[in-house]
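In what follows, a single structure is set out as structure tokens and then discussed.
One protein chain omitted, others in place.
Lettered A and B in written order, each chain numbered from 1.
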Amino acid sequence: MAFVLPPFFCIIMNTPAATAEHKPILELAGISKSFPGVRALHGVNLSLYPGQVTALIGENGAGKSTLVKILTGIYQPDEGKILLHGQQVSFSSAQDAFHRGITAIHQETVLFDDLTVAENIWLGHAPKKAFGLIDWPAMNAKAREVLGRMHAGHIAPEMPLRGLSIANKHLVAVARAMSIDAQVVVMDEPTAALSSKEINELYELIGLLKSQGKAILFISHKFDEIYKIADRFTVFRDGELVGAGLINATPQNAIVKMMVGRAVDRIFPKRQASKGAAVLQVDDLSHPTEFEGLSFNLHAGEILGFYGLIGAGRTEAMKALFGLTRSSRGTITLDGKLLQMRSAEDAINAGIVYVPEERGNQGIAAGLPIFMNISLPSLSRTSKNGVLQLKEELALARAYTQRLDLRAASLSQDVATLSGGNQQKVVIAKWLAMKPKVIILDEPTKGIDIGSKAAVHEFMAQLVGEGMAVIMVSSEIPEILGMSDRVVVMREGLVTADFENKDLTAETLVRAAAGIAA
Amino acid sequence: MNRILKSREMLLAIAIVVLIGGVATRFPDFASPLSLAQAFNDTSILIILALAQMSVILTRSIDLSTAANLCFTGMAVAMLNAAHPELPVAVIILVALLWGLALGAFNGLLVWKIGIPPIVVTLGTLTIYRGLTFVLSGGAWVNADKMSASFINFQRQSLVGIPVLSWIALLVIALSYIFLRYTKTGRDVYAVGVNPTAAVYTGIDVGRTKFIAFCISGLISGLAGYLWISRYVIASVEVANGYELNVIAACVIGGISIAGGVGSVAGAVMGALFLGLIGLALPVINVSPFWQLAISGAAILLAIVLNARSEKVAGRIILKKAQSA
Partner (left out) sequence: MSIEIRHIPDRLDSPLSGVLRSWEMLLVIVAVLVFTFNSFASPHFLDVWTLSDMTFNFTEKALIALPMALLIISGEIDLSVAAILALSSTFMGLAMSFGFGTPVLVLVGAVVGLACGAFNGALVTGLKLPSIVVTIGTMSLFRGVAFIILGDQVYKNYPESFDYFGQGYVFWVFSFELVLFLIFAAVFAFLLHFTSFGRRLYFVGRNATSAQFSGVNVKRAKFILFCLTGVMSGVASVLLTSRLGSTRPSIAQGFELEAITMVVLGGVAITGGAGTIPGVVLAALIMGLVTFGFGLLNVPGIVMSIFVGLMLIVVIALPILWRRFVWVMKNDK
């Protein structure tokens, strides 16, 4: 079956013809959706087959989340058809789609922390007794049963959701899908915050769902994951379908080409390690509950990677380095001077800056213009005696947005209207304007499309080339291996290893991070 | 975690017991069953209003107009009664409920259909409703001699030794509990407060749920309007002036989180009881009534501090040795 593609880019994929037993459960044909000023989707097709995992791949802004919202009944398509078991349907609401068997698990839990596990599973279709009143004992019992079927019996139905780990919350989300015997399960970046053990458990669960004949739509940026569990793939770019086919018939590079419209050979720039003098010395930095005994040196012109599983304490350590949390003991020395770290202001004044993990919540202030976001930490420099100087701020913003190649219509534009990659550029610009000595990047390319990833990495290489010292916290092994000069591995709040990145293998890293003996 | 939730209500229950016990050491009559029943009766209206406000706060909204609603509906039924004393109390109560519902629905519609923040809407209707009371009555008062005997005495009658007013409060408590725990809309109220975005994905109409919460608040405020007027036998523009803050205070003391999604009927009832008991205890222990406002304020602050402790999300405990500490 050949998929028709935009005229300037055509690939004919090698897929078997659909046979009677492999009829898709859900088909989207010619779906289009527009919002004021934005054409999110244009004429896309998608088919989801029973017992198979279809990976949905695409850059940020390619239209994936809009598609998911149409699939789950939150949005109505402007054009096109949805076919469920071959019958044309239209979902009147999210609830309607849910009851027809289409469910979704999102990155951030879209569940209710202050309600119990059982209630989260059965919300909206709770078992009722006389007079339409909710039957709590029955609800708890049924929840226990569904969780048992998923081998998740360790989760107690009466517990509030709040106390559960993210992995367990995902399990509850899947249990919700099972509670109505959903036919289609959409998973949107489900492994984003999971440890590798939890990821494997999720794969097993996916296997279980497959064996029950469910169709799974799996959205992910991680190619290793996609190639491990997906059977088919579909690629979107700029709201259009640009390719689809079988995973085992398609090399990774081909898919990347479809995503980006060009070959991206290297997203890790080649560079000479030009290590300068030691800039930052951290000695026995400790926190009562989050990490202990953190000691390392950082040199100018060096990228120090921090690897570890989720919850290893890396972000917590960085926040202490940046003054956001108080350490209980230990010293931080910058350029030979011992630092008193009582607040972020102290860190910034000393020359240490932090690009946080959560861009939206911690990095930018949505609703305010780009140039104001950029000038915020620099206000004391751009202002005269506390009085704002708009000209200076705009000049500052202009300089740094040009340097980072920001894509925006104007500097007064609301920063929230930018894509993820461009928002990250604003955050980086904000800190570069402070001319720091040390820049800490926490998961700098998380949730960013591959084109912007390459741009950020290229830029990091430039920065160290100019003599800056960079700490990069990352959970992606290729990124750690591709970018770092040295790697520190943390596990459960302690440093377990400190490697030179010479002949370092993924295996070594994982062993150090998971605490597996060599 | 359930233990912590229970302990918030538990703390409050203990505080109430301590309060009663403390007063009773000097004035044992205070803790007598008759006196306690009297205290419940005296606090009934506050309890009813707190339950009304509770649904609104649960949905992350606030209703500053409950007292003004009460004032208007009270005046409306008082005037109705003065003009037509032959109308049975049941009709009076029905009219009160309908007016209360209408005023509450107005609030709800502005929040739902236009999307104005609840604090702004009810800040506006607070003055509008009270002003309308003046327009309705022409500034005149309605007092006892204009009210019919049945109007005044209905809530004072005793059924099995308990005044009808207390029975009404118990009824509202029971209905609130059933609504919030056993009906879909009641659970929707919690869901909307805990996570409005997730609620949308689960198919809950957030706006409509808030609308229903405001309708309930209005309905019960209307009922409270009749009860207040018949209890204090006066209907004027000044009735319950500023009382909405007492109601919110009762909810806060009762552990209803201002951030929405958290709070129980038991908590709201006990919060109201606690506030009410303070007011009743002061004259008993010979403290000038001028101390009441300050003590209520201190109680509210204490409750907030204690509630915040139990709601606090602990920092991540990553170090193994810290976990077992």
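The rule is short, and it goes like this: contacts are C-beta pairs under 8 Å (C-beta built on N, C-alpha and C of every residue); 3 or more make two chains touch, one makes a residue touch a chain.
All values derive from a computational prediction rather than experimental measurement.
Among the residues B:T127, B:S158 or B:T197, only B:T127 touches the chain that is left out of the figure. Contact with the omitted chain, checked across A:A29, A:V89 or A:L324, is made by A:L324. Think of the hidden chain as still there; on subunit A it touches residues 36, 324, 343-345, 347-348, 354, 356, 361-368, 371-372, 376-377, 379-380, 383, 386-388, 394, 398, 401-402, 405-413, 430, 455, 458.
Annotation for subunit B: contacts to the undisplayed chain at residues 62, 64, 110, 114-117, 119-121, 123-128, 130-135, 139, 237, 242, 245, 248-249, 252, 258-259, 288, 290-298, 300-301, 304-305, 308.
The criterion applied here is as follows: only the chains that are shown with their structure count from here on.
Mean C-alpha positions place subunit A and subunit B at a centre distance of 44 Å.
The residues of subunit A lying in touch with subunit B in their complex are 72, 74, 93-96, 98, 104, 109-115, 119, 123-124, 126, 132-134, 136, 158-160, 162-163, 288-292, 311-313, 316, 325, 492-494. Within the complex, the subunit B residues that touch subunit A are 1-2, 5, 178, 181-184, 187, 190-191, 194-195, 197-204, 261-262, 315-320, 322.
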